[in-house]
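Quick one: structure below, then a few questions.
A protein chain is absent from this complex, but the other protein chains hold their places.
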């Protein structure tokens, strides 16, 4: 789960990372009031889960509270990469002497939190990484020992010459690491970590992503989820414990397992169709999940056919069959359903479907071909 | 540094260990008020840094607030193993179904915190350990991983059959470990960990010792030191950064290094004398320390001679010589001083002493012999 | 005729009395797996299905039954603790089926697993099966056939799909291993590829990857250098939309966006037979085994 910049700032600020005071606004008037409180020039920043905000016009300088209001009214409601801006962050505009990059990510290879720091920070950091990789310094932290003092210092020495700045930066490394571990982050990034002309080291922008698996034991973090920033169908799916991503096609897919779901979408495409969604009902059996999945998919008017592809392992195919039967009793499904079921309790499942006059296929290619054909007929 | 029972209770209670509510009193009236608030039968327990309080009459049952007052007035001011009782703890008297022992100590051999638990707890635990060592279960905790869930459970399973009690005990293990590590303890002990007739698991007595080296960074723990519970000369010595233990003899010893200090005392005894104290001025040079050391030793009227035994390494003997000269200028030392100095800056030291008419010996045996002889003459 | 799991496997099931644990324990027993013990704290002394003793701790199970392999079906927040317990008790192969384990928990337990010299498979994986001998996990036994093709996959049900294709066409498997798709897993593609390469009873290998990360590319490099047996590969997610990415660290660390195209290119460079769809496995394996 991605946090908004203002949420990430709060976590880092609570850990002691030096940052400017600022405020978050949902209306132009609120933005104006924050600017008035802060005084001087401010930056108005769209709070949206997408990169490239600046280039999309979602980040603006404002010299006065009135100008802040103007910018906020333009940015609020703006769409950036398909996401509507609901909130803006208002912070003092800083004169910047230098920009560094400090990132911490859960690294698959070392199986540890991995620091990446560079004295050449800012928005072009990926270009720096690609063209001058020697400017990126890495350190994987052994979680058994945590970030050791000399490691934090060593990273900070890569960023600054001035030892007072080095000491502040070393402390920030430690604070960032603690925030990362304490919140089960998959990413925590300060970019830029800036110096002011007076030499003060300060974090100007922050990004944090939380491991979704962490949220079940951390209601405080789960509460940070901003559902207004997501597509309603995805919110609904998550509440039903389904993984759902809406796509542009017309073949609605209900699959168990992410790998098989992707392979099913790929096969739809292979046979000339277009998947309407990615939908994984997960590993554990539950007829209710199937009902919810059908509700979400049938809510999309573009869907012309629904394709079930269930390979029973931990999922019992009879549970899925029961779910389909229950759903079709609860509400009318207007489009044809193609069902492929095999694996655990397959015979029971087939019987259940036959009981209501539905047919189950056994072969994945066959089912996908039928679904694609039905979608084409429906046009 | 040993904590009083009531202080240890507070640390454990804050960590969530189940304990009865209670209160600490410095006067009989306070004790009576606590008993009235608690209601029912209470235990009045002397708060003193010594074992065997019960056998010394420092732990009493009281059925009424009035009786509590009586017991408190008898226990407050009582002397147990040379220490005067300044405070009593008043807690509800519990009916006890079983007594277990849970101890955690910093173990030299494994270099880890070591749990020792036994279902046969209570005041005879050392006898249990000596006679039926199989009833004591041990577990050294790897500090890189902390106490793992299955380890806490494994320890708890050694104490109880009932799984509800096991779960509570496992949680207590975890809480005790956290208190131990978070406070740099050298010992943390719950004895007994009791069950009530209703099956509730509850800690009835607690002991915690803090590593002295921890106190410099933990003013909150250092503030728990109860100087009224110590000999005034030892308090004064600690404030002057000296390690001092008063003994019964008449040869005052000022030595640098604990090992050499002990060897000097041993040699005093070897030559027929009796050391008046253990005093280690420590490793680092500082004339002021020597002045303080002389003040503390000369305050003891039993001292008939003062023996310096300084082997300069990190300690500079000239610093010590300067300290002796400064002290004798500040106040009159009524007893003879025998000085043995050798090692770092020895020649400067000898010159400094000669400058005020004092003589320095080079040989330890010679110096001790002289000091013992002078002490005998003085009698 | 197998890797990791064989006739000397003595299995303890952690979470044997739970919903998933009990269901799959019955399945494993029915398949012939030597399930010697179960563990559920607080239920020590009970008997599962009238024959498998249940213990409070894995240590007790090991001591009393000589268990050497463990399979974990406990809730996600307890899974890393269960892995630690198994490793600490001396279990040499630990298979964690549980999905949704916090990644930060895995970073902490992996060093312990390594220190104890154990192998972890998973978490969030279907486990593994040596057809006709033993299954550890949730791969449906009836879709497998003893034989000489090794299969390794990041997916669960997609694995079954491919195994099923093989079996229906008479191509048996030596061992099928689902390594799991989580960011931190105990056993990766390379570990399994190396084991198949060393296994005298595996003739060809099927490797099923997914988009994201660079594990498939690294595995392909390993195959190019160390694996002489024929390898057939699939990547799921060719039509998946690129995730909405936040932050730069991911791109910097991998230097790659982990697309299907990149991975397929790596497979081709390493000489894999490329499956365009799951059903292609049959033709490709037959063709390569003929050579």
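Residue numbering begins at 1 within each chain, and the chains themselves are lettered A, B and C in the order written.
One rule holds in what follows: a residue touches a chain if its C-beta (ideal position, glycine included) is under 8 Å from a C-beta of that chain, and two chains touch if they have at least 3 such contacts.
Note that the structure is a prediction, hence the values are computed from the model and not measured.
Every shown chain touched by the omitted chain in the complete complex is listed here: A, B. The chain that is not drawn here is touched, among residues A:166, A:268 or A:305, by A:166. Between the chain not shown and the residues B:272, B:313 or B:355, the one that touches is B:313. Note that of B:10, B:67 or B:211, the residue touching the chain absent from this view is B:211.
Interface with the hidden chain, as seen from chain A, comprises residues 144-145, 148-151, 153-154, 157, 163, 166-167. Interface residues of chain B facing the missing partner chain: 2, 49-51, 81, 101, 103-109, 111-114, 116, 125-126, 129-130, 136, 138, 142-144, 181, 184-187, 189, 191, 207, 209, 211, 213-214, 216-217, 245, 247, 255-260, 262-263, 265-270, 275, 278, 282-284, 311-315, 342-344, 364-365.
In this section, only the chains that are shown with their structure count from here on.
When chain pairs are compared by contacting C-beta pairs, A-C ranks highest. Distance from chain C peaks, on a Cα-centroid basis, for B. Remark: chain A and chain B have CA centroids separated by 55 Å (rounded to whole angstrom).
The mean-CA centres of chain A and chain C are about 27 angstrom from one another, to the nearest whole unit.
Residue numbers of chain A whose C-beta contacts span two or more other chains: 144. Counting partners per residue, chain C has 108, 111 as the residues that reach two or more other chains.
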